[in-house]
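Notes follow the structure.
Heads up, this is only part of the complex; the chains shown haven't been moved.
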């Protein structure tokens, strides 16, 4: 049926009933390809200007590899998140050019490396244990064409550490801040800079951190007005939105 | 002491030890004025490029008016949020040029109305009951120098309504989406556009909406990658970040 | 004692004190057989017009097999849910005609395959990871005598995918929608159709999905009026009720 | 623009490009009318076969009356839920034929009273305090063309009460069960009958009922397979879905 829609669209264009801009606009909302277990959407890049991303958790390595193969046939860059070692071995063993980052569980195919972002994206994490989430954000932002400045281990309990990075922070066009435990770092960073801050609560902590809930609530209640929040451990989402904001 | 810091800074500049750019940069992190019950921070506009905002809830009308008066002596525009009618009467009765919006409880002093935003900000709400929160976002974005396109009452249970606004949505540079109940609208909007979407859960609903918790969780778990979230009913925060993103 | 009740009932019928309809009606609420660790209820089929179902989790494979054997002696079809591989091997190794579906953990004995449903039941899932739950719903609806139309991977963030299935959806007499993360799909589907929609939150997601709580709350707060909800991951319950609704 | 869509559609029909069935089908997904603060959707009756419903809470009496007036111009029956006495006075004072039910807060315009349901809908409540929710369900089911059998005050702690209604319950084609506190009644009713049971948790109770959460969780975990659940106190939703299920 999609085929018919397409044929009809192109006939309209041919007849002059629809001009090219309108055709493109309509195309943006239409077709996708059916793999049976997942709709692979080759137009997303067109629609959102971004590479496709595969969330590996809950999928078999074979499913991930099959989806990745299709996507790589249609675009240069893809990102696979939350892949364990088994999945990574199958995917990088089957498909060329993939690189696996075990800390964050990301597999990245980064074949087209043009810098498209207007400014720099800073990715900051509060503690060593938050690094996997920060890495996911960093890899995402890079594959989407951004220069990324990563800063590790600057918690609010050591404000002097934070202050020493003030200049690098104020030079960023958007900042991703990953923090677990009390999740206070985004507020502190947000108060220092005038750009948007994307806060990523991490599940780092124990006891009353309740797997990231404490950090999440803290960030949602930030007294800094330039802070928005994504899901717990969602480094990918933060890197993605940061890239959108950083577009010229 | 702040006085001393300032004098010292200017002496350094006079002596040539510090050039003007560096002086400005350092100034960005320093002084504020003491009212006793609240530190009024006149440099925030400089530091964040934004007007000062007063959160009226939990303050007496007299406190709000006193803070507002000081702020108006230092900058053209201010926003007072969550003001009830008593507060509004005192403030707009005492200080000229203030406008009260009873739906959202905002008092706005909008004396400098230059458009600074690069594109348009769309503010969307799912139902009639979400309008107070959407209005807070809209008034914030306007006072911060943006053209705002507001779209009301397009819930996910009536996708045809949403689809009919597709073009206006895709023309926005950033979109604020306010929704209560299941909070699904940001995902649906996010899937249609390629710009950042700021989701505002509202406390609209009853029973298992748990005062906005259902919408909040829904938005944090959005399957659309371009969605970030602010606190429940935080229209101001959404309008603020949208303005930051929309800066050229 | 049940024996006595039965004898007494039949004597009453014999004496003409009770006519056949009344006897059947009363029978509907009475007997069951005692295995020691579980009351096996052979009249459930009569009482509810449905095959018996065994929830395998928390039972030993031996217990499951013993219950299944008894049930198979009294009715043609049974469903065993949440069975792991060990359980499946014992049950299908011991009892003929059983089929194991490892994705959902269902063992199905489907010896009587008459179609009894009036219309078609659609089983929809939002993402690849929701498929186990959707399969449980599908297998249940089938064994209860229904034609099932399964549609995978149509999330709200890609509304064009959903819209392309509009016709298949509107042709169903009842729809089961399985979704994790923000759980928004039932609202979107519910708004497109005029039949009942049974929403199944799944535990798919991470962080603030809280093992399906976010989806559950979202679905309970659906702004579509034709949506009811079952427990997290309860594909069986959804398929069961869908079958009841689809009875002529 | 909707006007254009419609003209274009009818022209296609006139030209024979589109036949009537297809036109109706397409119509089902399109137009609505704009009141500024709420999209009034006259096609919902066509699309879902049901009258329009207005949720009064969070709207001013004037808004409710304006929406109701428009809807009454396009269809015979409407339902307004969660209306307080002020709202009811304005609406029934302005618009003829409206009836107010203070217990549930429903205003009903029931001008077209054909019975369309195939069987009878039973509406059951566990205690006297659950009656407002049960009434909302009953009024909804009636206005949607159903014969309703209401049964009050049969809790699980008095099983003999429940058993005495067994016959009336088994004669229903679908049953709505409203219960607060431990919310156990749907399970007990569900076990007695073979039709679908729609459970409505109510906020009746205190302490660890947590405003209906205990009842909600209880119902979601029902060991009776024929139970689905709607939001806390959502009598309307239950009556609505019951009506859909009861359609021939």
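In this document, chain identifiers A, B, C and D correspond to the written order of the chains, with residue numbering beginning at 1 in each.
Heads up, the rule we're going with is that contacts are C-beta pairs under 8 Å (C-beta built on N, C-alpha and C of every residue); 3 or more make two chains touch, one makes a residue touch a chain.
All figures in this text were calculated on a predicted structure; none of them were measured in a lab.
Participant: So 4 chains are in place, but how many copies does the full assembly in this file really have?
Facilitator: Full complex, one repeated sequence, 8 copies overall.
The rule is simple: only the chains that are shown with their structure count from here on.
Participant: Identify the chains adjacent to both chain A and chain D in the sense defined at the top.
Facilitator: B, C
Participant: Going by average Cα coordinates, which chain is farthest removed from chain B?
Facilitator: Measuring from the centre of chain B, the most distant chain centre belongs to C.
Participant: Is the contact between chain A and chain C built from the same residue numbers on each copy (over half shared) or from different ones (under half shared)?
Facilitator: Counting which numbers both chains contribute, under half are shared, so the two copies meet through different residues.
Participant: Based only on mean CA positions, could you tell me how far chain C sits from chain D in angstrom?
Facilitator: 25
Participant: Centroid from C-alpha atoms only, then distance chain B to chain C, rounded to Å. What do you get?
Facilitator: Going by mean C-alpha positions, chain B sits 48 Å from chain C.
Participant: Mind pulling the chain C residues that touch 2 or more other chains?
Facilitator: Expected reply: 127, 158-159, 192, 207-209, 220-221.
Participant: Chain touch graph shape: choose line, ring, star, complete or other and state it.
Facilitator: Looks like something else, not a line, ring, star or complete graph.
Participant: Kindly provide every pair of chains that touch.
Facilitator: A-B, A-C, B-C, B-D, C-D
Participant: Name, in rising order, each residue of chain C that touches chain A in their complex.
Facilitator: The contact residues of chain C facing chain A are 127-129, 131, 152-154, 158-161, 164, 204, 206-209.
Participant: Taking the touch rule as given, give the residues of chain D at its contact with chain C in the complex, in rising order.
Facilitator: Those residues of chain D that touch chain C are 25, 28-29, 47-50, 53, 166-167, 170, 192-196, 198, 216, 220-221, 225-232, 236-238, 240-241, 244-245.
Participant: For a test of understanding, state which residues of chain D touch chain B in their complex under the given definition.
Facilitator: For chain D paired with chain B, touching residues are 1-2, 29-30, 32, 36-39, 41, 55, 57-59, 63, 82, 201, 203, 211-213, 216, 231-234.
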